[in-house]
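All remarks here apply to the structure that follows.
With one protein chain withheld, the remaining protein chains of the complex are depicted in position.
For reference, chains read A and B in written order, and residue numbers begin at 1 within each chain.
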Amino acid sequence: MTGTHPTWRVPAASAGAVACAAILAGLAGADRPRDPGTTVTIYAASSLQGVAEELAEEFESSHDDVTVVMSYGGSSTLAAQIIEGAPANLFLSADDVQAERVADQLGGTTSTPFASNSLTIAVPIGNPAGVRKLADLTDDALVVALCSPDVPCGRLSDQLASTAGLRLAPDTEELSVADVLAKVSSGQADAGLVYLTDIARTPGVEQVVVEGTEAVATSYVAVELRPGDGTANAFVDLLASPVGRQVLGDAGFSPP
Amino acid sequence: MLDAHIVSSSRGVDARLRVESGATLALLGANGAGKSTILECLAGIVSADAGSARLGSTWLHQGRSRLAPGRRGVAILTQDDTLFETMTVGDNVAYGLRSRRVSKPRARARAHEWLDVVGLSGADEARPGTLSGGQRRRVAIARALASEPTLMLLDEPCAGLDAEASTRIRMLLARLLVSVTAIVATHDAIDAHVLASHVAVLEDGAVTEHDSVDAVMERPRTAIAASVAGLVLLRGTRTATGIALDGGGVIAAESDVVVGAPALVAVRPADVRVARHNDVPLRPSARADGVIVERVSAIEPRGDRVRVHGARLAGDVDAATAAQLRLDEPVAFTVPHCRAYGDSRDSV
Partner (left out) sequence: MTAPRWLLPLAGGGALIVLLPLVGLASRVPWSDWWPLVTSEAALTALSLSLRTASAATALALVGGIPIAFVLHELPSRWRALARAVVLIPLVLPPVVGGLALLFAFGRQGLAGDMFGSAVAFTTWAVVLAQTFVALPFVVAAIDAALAARSGRLEAVAATLGASRTRVLTTITLPALVPAIATGAVLAFARALGEFGATLTFAGSLEGVTRTAPLLIYLTRETDPGAAAALSLVLVLVAIIGVTVAYRPAKAVS
């Protein structure tokens, strides 16, 4: 065995050197500084993705020296990242609870509600199970997908059901509204409760229009994270402007 | 009776064998000569490409069609250790009978008797892992014989054990194989002498000698048979006065071989005298004086004697004489008067 030693020691050592170099290069890349003067970093709830992209473009075209960097995720995930020190200027939360949580933890922030969203019934294209009203979701024969009461869309579903005096019978309580949509669009579930704004951007599902669902709504809140941050403030103004309202309305959001 | 022609082109074997009912054939050959292949073809563990083998009235294989191993009535004691470790010794021995649907109590009783026979009384419940190499070999022998085979194949049955265990196994087999039709593959002449009535010599997958043990061991016709028998084989031509050896030299020998025909002489090295060439006056070698001069190619200590090898001959000397000899130095081998025999193969 000793005879083979020299033949593999050299390649092993050089492989180690290459690996170390690669790791160092990776670290260096991750640490590259950004120019804070021309960049506004916005953490936005996933449900805002299409809207936020459109508005960011609009914002950049009217502010020549500003670059908008977007990061999307679940509101609670983003809130946690911001509290841990993520370098965000503005937090667009889909949930006022998470907005409050961030405001409480950081202090010195400004919160502005800018839109609201409500639930609706999503069914697979063609509505194979013939769902007509909210009460149909209590039918055991239907496969119904809801959000778990532990996540925001599930809390809203509970509110909606209790407002209507119904006891829903879900076959699955999903971990996010995206999972509910996946179950409905794939035809695994006959119906599910999702946000109004999800219907337009999700192929494979259609809406069953039900009166009175908009009464139970979740509030979208913009949280300016740094006092005196004019750029972030200007973006919030854009959200409240007629242009902003138009873009939000087209995506299915209601005014706050 | 077994009548077999085994052909395996992938392993370079093309051999014909015959074993009379109740007789034991020693299959003699060096490692790699094809002994194991022949046994495994007969047992059905590997497939022969061509040829045929008939055991009594049963065809073991004919060309490419072959009988399932379990229906041949052929048991094999492989060279590698193949005891079933997950079973007791008794269940190992009873395995063949149980496979043929003999009831458990009867099979166990038979296994118990077989363990008595091989000298392992009461080992029924032992695990193979607790046994010595010699004991394991005994269990394997009992397992093979307990299946009541028509033909028993043994691949180097006494090899790989210490000398005493090896001898004991040989004595046991000598007793057990008396009336069993068997083939013993071996590279050791003593196995052939003790266990077999006939010998087939295998070289590079082909049978080069097939005769009774005495005939092969006393009048070998191949170098390998001679070497196994502990003899030096000399080839030559019968002359009026003796045998003119191929490569020079004439030795005196009695013979039935006609003058001018090829003849063989098998010489025991212990009977050959060796002297330094300078001590023997060199004469023109037309006379049958039995003196052959060759250069020393190897000096091999063998206990109290030393064997001196030349190109064709070998002879034994004492240590004092050997000490005077050098490699490549010419020495004179003196071959005693002996008996020559023909090279024909029809003397079976």
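The definition used in the following text is that a contact is a pair of C-beta atoms (placed from the backbone, for glycine too) under 8 Å apart; a residue touches a chain by one contact, two chains touch by 3 or more.
Since we're looking at a predicted model, the values are computed, not measured.
For the chain missing from the display, the contacting residue among A:Glu173, A:Glu214 or A:Asp229 is A:Glu173, taking the whole complex into account. Of B:Ser147, B:Thr186, B:Thr208 or B:Ser255, it is B:Ser147 that touches the chain left out of the display.
Within the full complex, the residue among B:Arg11, B:Arg72, B:Arg137 or B:Arg307 touching the omitted chain is B:Arg72.
If you put the missing chain back, the residues of chain B touching it would be 43-45, 68-72, 74-76, 78, 80, 82, 84-87, 95-96, 99-100, 143-144, 147. Where chain A meets the missing chain, the touching residues are 16, 76-77, 80, 143, 145, 148, 150-151, 170-175, 179, 182-183, 186-189.
Convention: only the chains that are shown with their structure count from here on.
Between the Cα centres of chain A and chain B there is a gap of 85 Å.
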